[in-house]
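The next block holds one structure in the form of structure tokens; read it before the comments.
All protein chains but one are shown in place.
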Amino acid sequence: MYFQALFIFSLLIISSSQAAVLDFCVGDLSLPDGPGGYACKKPSKVTSDDFVFSGLATPVKLIPLIKAAVTPAFAPQFPGLNGLGISMARLDLAIGGVIPMHTHPGASEVLYVVQGEICAGFISSSDNKVFFKTLKQGDIMVFPQGLLHFQINSGKTSAVAIVSFSSPTPGLQITDFALFANDLPTELVAATTFLDAALIKKLKGVLGGTN
Amino acid sequence: MYFQALFIFSLLIISSSQAAVLDFCVGDLSLPDGPGGYACKKPSKVTSDDFVFSGLATPVKLIPLIKAAVTPAFAPQFPGLNGLGISMARLDLAIGGVIPMHTHPGASEVLYVVQGEICAGFISSSDNKVFFKTLKQGDIMVFPQGLLHFQINSGKTSAVAIVSFSSPTPGLQITDFALFANDLPTELVAATTFLDAALIKKLKGVLGGTN
Amino acid sequence: MYFQALFIFSLLIISSSQAAVLDFCVGDLSLPDGPGGYACKKPSKVTSDDFVFSGLATPVKLIPLIKAAVTPAFAPQFPGLNGLGISMARLDLAIGGVIPMHTHPGASEVLYVVQGEICAGFISSSDNKVFFKTLKQGDIMVFPQGLLHFQINSGKTSAVAIVSFSSPTPGLQITDFALFANDLPTELVAATTFLDAALIKKLKGVLGGTN
Amino acid sequence: MYFQALFIFSLLIISSSQAAVLDFCVGDLSLPDGPGGYACKKPSKVTSDDFVFSGLATPVKLIPLIKAAVTPAFAPQFPGLNGLGISMARLDLAIGGVIPMHTHPGASEVLYVVQGEICAGFISSSDNKVFFKTLKQGDIMVFPQGLLHFQINSGKTSAVAIVSFSSPTPGLQITDFALFANDLPTELVAATTFLDAALIKKLKGVLGGTN
Amino acid sequence: MYFQALFIFSLLIISSSQAAVLDFCVGDLSLPDGPGGYACKKPSKVTSDDFVFSGLATPVKLIPLIKAAVTPAFAPQFPGLNGLGISMARLDLAIGGVIPMHTHPGASEVLYVVQGEICAGFISSSDNKVFFKTLKQGDIMVFPQGLLHFQINSGKTSAVAIVSFSSPTPGLQITDFALFANDLPTELVAATTFLDAALIKKLKGVLGGTN
Partner (left out) sequence: MYFQALFIFSLLIISSSQAAVLDFCVGDLSLPDGPGGYACKKPSKVTSDDFVFSGLATPVKLIPLIKAAVTPAFAPQFPGLNGLGISMARLDLAIGGVIPMHTHPGASEVLYVVQGEICAGFISSSDNKVFFKTLKQGDIMVFPQGLLHFQINSGKTSAVAIVSFSSPTPGLQITDFALFANDLPTELVAATTFLDAALIKKLKGVLGGTN
């Protein structure tokens, strides 16, 4: 078996010039982004560390109001995902914890129960039918794109889940925060939610909204 | 200029066998559908009428609760749209009418004000920032995919709008209906919305929910 | 109900860094663009006005030759649409007006008749079959991607239509302008259209073509 | 190195049940199709022959009018391409032959000159600018999706080209055939093309159109 | 607050007819599938159980050869994922276990270490550069679409990982199985791998290949 060194070098030279748009596009958050994601980091500066993220290894501080937390590993936190059509997040739920009704505007989700017991469900748009079930450790559940869904710790221990999304930037819109942690005038919130102004003002107060 | 009839016929014969997957795929609602939409009606049965829909020409009966109505021309109503990445709907808003907070899980939307004045807005998922504006006749506004948004008749006459979507099946999830017109047990609704049980039961009563 | 302000602020900080590739990507026309559209305007500079466009509210001056006009609200005119898979345009047709045979290379189209009566149709590629119909006010019609189609004012009043596309940059190629308003040598136009040189030169003269 | 036969069999059993939607979806033209293409042939009936097509190996009979022919290997002719995002065709051009102005509504195209010399070009939609060039054997040229383009034998021998498309069903709309080989009333053709009725009737006669 | 029962019923009737192509498309494996996935189960037969899968909760029997196992939750095993752009799998690696070099032809992958320590890496196509790293519990790593990659238990305990894919049918091609567990004649394997016939025959023997 015989091989010319010349070949290898010429092959590598051709290949290097292709590297940028081939294989991957680690996001460079300092450059302008586009509809498809961040601009690519120069291939020569990409290392193994760009493809690994440790931010899901430990729980973040829980939010007292919900006794729970969502830790995202989306493209902004983990730029190695940029352009690859996938991302992850970690859910921590203390006893009694809940991830309130929310949507991901740009992705479907699969949840894997790492620990504990979680009651999870989603609401279909066509007939307001609710699909929900209590999940044990190791169970997985899928939540179709854009639909309202929730997760509740229904067990007697804290619960942890890993969720995965069909987009590097799935978005997360928690309905209560969207409705009450904003500066939309109370009368407009009232008109569009059927809730009365007093309740809205109270919820705005709790969640940091104004007007 | 000379032309063989033979050619024309042979060309047509070749073409006919291709017609099914070329150009369009009018939905046949009697066949099983797939992730990409309905199965195609046989090309030989497709006529001009399959590509025209008159259901938006006249207002439907308004829903008293909201003094408004949404008339969809999605693929199920207008199967000629099947597979073509687009659809429409008509909004009618009486004086004081409102299309409550809602999302389209599968599409972005552009609204065109045919008549009247409409205050419309959406809420971003990243920071709960509200983008809203009062639109005059002829104005258009875009609502990015999956985000909570609303339309209110802010004028002194009835208002009509045509909205278009980036999917033949955009979906429509009105938040109040999703939360209260379902059979999800009241305590689960309470846990995932921060609202108290009494209010939820009241809203379930109004909107047709149970449990 | 209890809530820590600290939480809100930390949540917002996390969220802000994500905003760029989440939710929307208002086009910044001063930056280089890519295959998927324009680069995104910085989120901190985006306002409600970016999502509203008033350029379709009033008719533009009609083109005498066709007694009609097309006013686009594509991404270049309305950068808020960038990356959202949708756009709009307004058609104005005086009595006898016509939008000549044309294609949109990158999108399907739905037309809504705002006013008047329009005869519209498209030609399938597989067998040159024409699907056409006279549309009344409020009717909608779909034109599948890339196919030749036309609109004619078939009524006794001026007509207005709103058309929507399945892309923010659908393109518009009016066949006559493409064939005769260019600088392709007359003999090449003749060879590729079956028309004779004298007619081509005449049409080039009318439409501004050369060579 | 040790291996249990049991493992192999169980692995194969798992795999077989997945085969249908994995890897490929050879089209079964006898079943209803959908927006994404034909339904899949049962994997157990798929053989090597499904992935090979010999229909481009020999020239078809040329069309006298254009001294040329297009032989498609699209999904209807070559169902192994179904769902794979690509297809091919063969162009034969005798001396003086021409593929008239046409579009592919659903795909971009790359042309490779197998033999002879071809003058090819396309017309941009934004400003009617023509990009054209004389291609020698071995040259390739790209034609962006949906734009009008043409190929002319500009050499002194017959020419052959292989073209490839970014879709298994790119479509082919030859402008002259679309405009004149149809049954659209002559006055509508006249109104939408700026051509006079006499010429249209003559072209309809040549190309097989009616009305 | 007032509400007509009539409204609710009419809304539900409209909605039901839309359900099939809205929101989700649970795969019906008994029907013919298409390029986009399985045909949809009738919405009226869909229950919460369709969206939950318990097959990843417990380890399957390891494959002795590799002291490891891959348990897929792809669309064929978990039809609720059909059409939703995502799937999951569980990796079990005993001490010394390894998931050999493999690719997923149709998806990118993110791996989450549930337990133990895993050395994982992938090889870029452009310059054969290897990106690899030792991952601790809770770390995640991304593997771009279609590239060769591997996972090795590099710790002193058994390891478990959850992997997620950007497609419901990512495919799994383990290079050694593809090359040696087939019936491709040994001389063709030799010619295309640079390995000698004796070794190929030995590996075919171990892995169940023939010829």
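Order of writing sets the chain letters: A, B, C, D and E. Residues in each chain are counted from 1.
Keep in mind that, in the parts below, contacts are C-beta pairs under 8 Å (C-beta built on N, C-alpha and C of every residue); 3 or more make two chains touch, one makes a residue touch a chain.
Worth saying up front: this structure is predicted, and the values here are computed from it rather than measured.
The chain not shown here makes contact, within the complete complex, with A, C, D, E.
Hidden from this view is one chain, which touches chain D at 1, 12, 15-16, 18-19, 22-24, 43, 46-54, 56-58, 73, 78, 80-81, 84-88, 107-110, 112, 114, 121-122, 124-127, 131-133, 135-145, 147, 162, 164-166, 194. Residues 1-5, 7-8, 11, 14, 17-18, 20-23, 25, 28, 31, 33-34, 36-40, 82-84 are the ones on chain A that touch the missing chain. What chain E contributes to its contact with the hidden chain is residues 65, 98, 100-101, 103-106, 119, 121, 123, 125-126, 128-130, 132, 144-148, 150, 152, 171-173, 175-179, 181-184, 188, 191-195, 199, 203, 206, 209.
By our rule, only the chains that are shown with their structure count from here on.
Following the contact convention of this document, A, D is the list of chains adjacent to both chain B and chain C. Minimum number of contact steps separating chain B from chain E: 1.
When the interfaces A-E and A-C are ranked by how many C-beta pairs touch across them, A-E comes first.
At the interface between chain C and chain D, two copies of one sequence, more than half of the residue numbers in use are shared by both copies. Per-chain Cα centroids separate chain C from chain E by 41 Å.
Rounded to whole angstrom units, the spacing between the C-alpha centres of chain B and chain D is 34. Along chain A, residues 65, 105-106, 121, 125-126, 132, 144-145, 147, 171, 177, 181, 194, 206 each make contact with two or more other chains.
Contact annotation for chain pairs lists A-B, A-C, A-E, B-C, B-D, B-E, C-D, D-E, with touch applied as defined.
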